[in-house]
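Only one protein chain is missing from this complex, and each of the others stays in its spot.
Chain IDs A, B and C follow the sequence of writing; residue 1 opens each chain.
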Amino acid sequence: MIRVGIVGGTGYTGAELLRLLVGHPAVSITTITSRNEAGVRVSELFPQLRGRLDIVFTEPDEGRLADCDLVFFATPNGTAMRMVPGLLATGVRVIDLAADFRLKDSDEWERWYGMPHACSELLATEAVYGLPELHRAEIRNARLVANPGCYPTAVTLGFLPLLEGGMVDPGWLVADAKSGVSGAGRKAEVGLLMAEVGESFKAYAVDGHRHLPEIVQNLSPFAGDGLHLTFVPHLLPMVRGIEATLYARLRETGRDLQALFEARYRGEPFVDLMPGGASPDTRSVRGSNLCRLSVAEPMGRGTVVVQSVIDNLVKGAAGQAVQNMNLMFGLDECTALHGVALVP
Amino acid sequence: MIRVGIVGGTGYTGAELLRLLVGHPAVSITTITSRNEAGVRVSELFPQLRGRLDIVFTEPDEGRLADCDLVFFATPNGTAMRMVPGLLATGVRVIDLAADFRLKDSDEWERWYGMPHACSELLATEAVYGLPELHRAEIRNARLVANPGCYPTAVTLGFLPLLEGGMVDPGWLVADAKSGVSGAGRKAEVGLLMAEVGESFKAYAVDGHRHLPEIVQNLSPFAGDGLHLTFVPHLLPMVRGIEATLYARLRETGRDLQALFEARYRGEPFVDLMPGGASPDTRSVRGSNLCRLSVAEPMGRGTVVVQSVIDNLVKGAAGQAVQNMNLMFGLDECTALHGVALVP
Amino acid sequence: MIRVGIVGGTGYTGAELLRLLVGHPAVSITTITSRNEAGVRVSELFPQLRGRLDIVFTEPDEGRLADCDLVFFATPNGTAMRMVPGLLATGVRVIDLAADFRLKDSDEWERWYGMPHACSELLATEAVYGLPELHRAEIRNARLVANPGCYPTAVTLGFLPLLEGGMVDPGWLVADAKSGVSGAGRKAEVGLLMAEVGESFKAYAVDGHRHLPEIVQNLSPFAGDGLHLTFVPHLLPMVRGIEATLYARLRETGRDLQALFEARYRGEPFVDLMPGGASPDTRSVRGSNLCRLSVAEPMGRGTVVVQSVIDNLVKGAAGQAVQNMNLMFGLDECTALHGVALVP
Partner (left out) sequence: MIRVGIVGGTGYTGAELLRLLVGHPAVSITTITSRNEAGVRVSELFPQLRGRLDIVFTEPDEGRLADCDLVFFATPNGTAMRMVPGLLATGVRVIDLAADFRLKDSDEWERWYGMPHACSELLATEAVYGLPELHRAEIRNARLVANPGCYPTAVTLGFLPLLEGGMVDPGWLVADAKSGVSGAGRKAEVGLLMAEVGESFKAYAVDGHRHLPEIVQNLSPFAGDGLHLTFVPHLLPMVRGIEATLYARLRETGRDLQALFEARYRGEPFVDLMPGGASPDTRSVRGSNLCRLSVAEPMGRGTVVVQSVIDNLVKGAAGQAVQNMNLMFGLDECTALHGVALVP
């Protein structure tokens, strides 16, 4: 059994990790920490786990964490970077679901996240960006995995075949992305109240969202110079799900984009391409670890439109983290990730 | 492997059965029928099943169904009763998720359902009402199980300990029940459009809902004469979940109702009693087969209030049907029903 | 023009008051206060008022308020009671939309609200409970109006004809009430996040809600001894609207309840009785000041079921406050309250 610890298990990402891990046959959750909820039963905060997980939140304690084989960080940005060096030194492997290790360039990281990085030397050398469809081999051997952001997962997987294949002009890409409110986390903020965001819709962070440099980092290797991406996120009046509609200009019209995408993702257990002409809906992946894609060239006029949907808490967070764990520990990549999406 | 057939698999109940059964280690789905969708891949109608179920809807065909060990009917009321006698005669066992076999009294059935019953002789003798918490032993040996309605499941489990224990006056019971819209089925009706039922709430069928006689039948054995239940269903602006708030007058104030409920449901794998003072929310059972209850006597003033939540498509339909199948075929009752509720 | 001040105008009740008052031909909003937002344009916090209201939140200032003809308090409980005596002394009239003046009995008030009352002498003598359907004459002459709570408005109007008419046993009344989330106010609380309350439903405050004594106070005069009401509120996954389903035992079966309700509310501009057999939905009063009712005796079996819907922010708060203002200042009671509900 893999002894697993979770730091910061009181948010939506932590709860989703628990949902997946209690069904994982090779995992034993040995410790889960929360400063605010220390002493409280996990199943008191999350009644859906009553009868399934009988442990108590504890204060973060490096001793107990050092006893784990793997520690997940489901903490706010800036927490993991302070604890990870110590854990790695004791041989514990780490998956960080926050953003602390997602960018290779520490200056860029500090600019977007507005704080100094506590262990920037790990960024370029140690941390592996945990998108299996791009870095499966490195993930298997990683000691430290930076679990991708939700938007970057959906957007990267959608643009990837086009850029790898040199199909589009990288100089003008548009990603119009929409997320359910669980993506904003379990924070007491007026702006996330149901009375504020229910029955309404709007864009946010138009002038620059932290996930932009992450997407750019993913795609740049395939874009040559001059990748220019405009990324606008929006807040959906629903709980779970991301849809990203991606636009790019084709270098050549009339190419078989369906075949291109099929070839790229053949054999990928968690990427599914819809048949031509069909649009994926977010509910078709709700609760599942799939990224479901479609690709089209509307009216054959030279613009490609990719639709990409994920569950922001699964493929966009906890599910991808479990997928990474499976890879790191030599398990079947799909273990505990077989659940069919909950529809309707 | 249990060879399973599904008649009428294009509604929400059918889809939910498929979600649960594709994860069942002892089941092989050999046939699924639909007059309207014959020839269509199941995964085309239900994209969430892409890659998980590779079969095609067929015309209902008694020959293919007779090859099954078990046939689920997920059809409108009035369909199963025409096919069940033939299937039973060939040795196939049946679980009907519609209402055809739920009432013992055929006159009552015909009055509430507005049609003659095609095989009323089966009602009193053959059909077992599939609420395991009441009829587990009979279900194990049943050839024909009438899977309970969604409201009756939530309301019966909530009132049961009180009536069995003789705690309340059966002469004035109130069940104020609320259901998500998936309970109304996948039917093209204006009244179920999101633009009609979104952001709104109302009661319906105040003058008498078909689930009333079913609840009365369940509770009457424990009520002596004079059971009087007022049952008012309401439509919630959400997709899944039923909450029923039940009211009764206690014969004696100050009894330990918490202990009563705990004792009644100890060992029941799919009934969970919340700690005193806590209220269950429907999301805590979303996608799961649990009925979660709480019981209180507000301000100690002689009225008992029970709250009962289920997922109308799981414990209220497909999950309970799988639970019944597990019992009928001697499997662990919980097989394929381990999924943790999807929260948030 | 009536010079109007609003204290605490940053919540949903305040915003709704502004929506109604900017369309009121006899009102000039001269001051609106907020400690947190002092200096901020109202239309910056509430973009829906851009171009319609060009004033700035100010610190509460008794001098400026003393210049008003009428001050609305849209503050948390416990604020108005500290400022009202001073304002009354300067001749300003007051409508408090919070609970400070709703109960006549100061001991009861202090027990339910958990603080000493700052001017309890006003409760029994000065404050008029602002439900026009009960106290229209007193409201006209009031200097201080206690605007009713949202649940008490819906529940009182529903039970009133039955109790006034002596139709039901007051010893066992049930009010099962459901409210949209805007009723909980614009507060940064995890429990009100869309990711918490969206797509879910539950009861709360089962052991006693502050609106219970208010309803009891309204109905007791018509109940003789022994009014016993069980009141259970629930939280709906939507923004606006309250539905209360009320249950009582008829003293006599088969009475013409429809006629009783019609007679009671004939001429009331803001109470509408649905035709027999129809159920009101909350959206039919969204944004409007109506309370819409229906009454039925299901299957003629001795239990009466009343359905009552209001918009919690209009008839349940700001709209009723404007109705009271119109009465207090001798205007047509319906001024500025003519808007048709927004459907769908």
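The rule is short, and it goes like this: contacts are C-beta pairs under 8 Å (C-beta built on N, C-alpha and C of every residue); 3 or more make two chains touch, one makes a residue touch a chain.
Every value quoted in this text rests on a predicted model; they were computed, and no experiment measured them.
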| item | value |
| --- | --- |
| Neighbouring displayed chains - absent chain, whole complex | A, B, C |
| Of C:D69, C:D176, C:E199 or C:E333, the one touching the omitted chain in the full complex | C:E199 |
| Contacting the left-out chain in the complete assembly, out of A:K178, A:H211 or A:R264 | A:K178 |
| Absent-chain interface as seen on chain B, which is shown | 12, 180-182, 184, 186-190, 192-199, 237-239 |
| Where the missing chain touches chain A, by residue | 172, 174, 176, 178, 195-196, 198-204, 206-208, 228, 230, 232, 234, 236-241, 243, 245, 247, 249, 277, 279-283, 286, 294, 296, 298-299, 301-303, 305, 307, 309, 344 |
| Where the missing chain touches chain C, by residue | 12, 15, 18-19, 22-23, 46-52, 182, 198-199, 239-240, 272, 274, 278, 280-281, 283-288, 292, 338-344 |
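As a working rule, only the chains that are shown with their structure count from here on.
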| item | value |
| --- | --- |
| Chains most often in contact, by C-beta pairs | B-C |
| Same vs different contact residues, chain A with chain C, by half of numbers used | same |
| Rounded Å distance, chain A centre to chain B centre (Cα mean) | 36 |
| Euclidean distance of C-alpha centroids - chain B vs chain C, Å | 39 |
| Distance between chain centroids, defined by C-alpha means - chain A, chain C (Å) | 45 |
| Multi-chain contact sites of chain C, meaning residues that touch two or more partners | 195-196, 198-199, 237-239 |
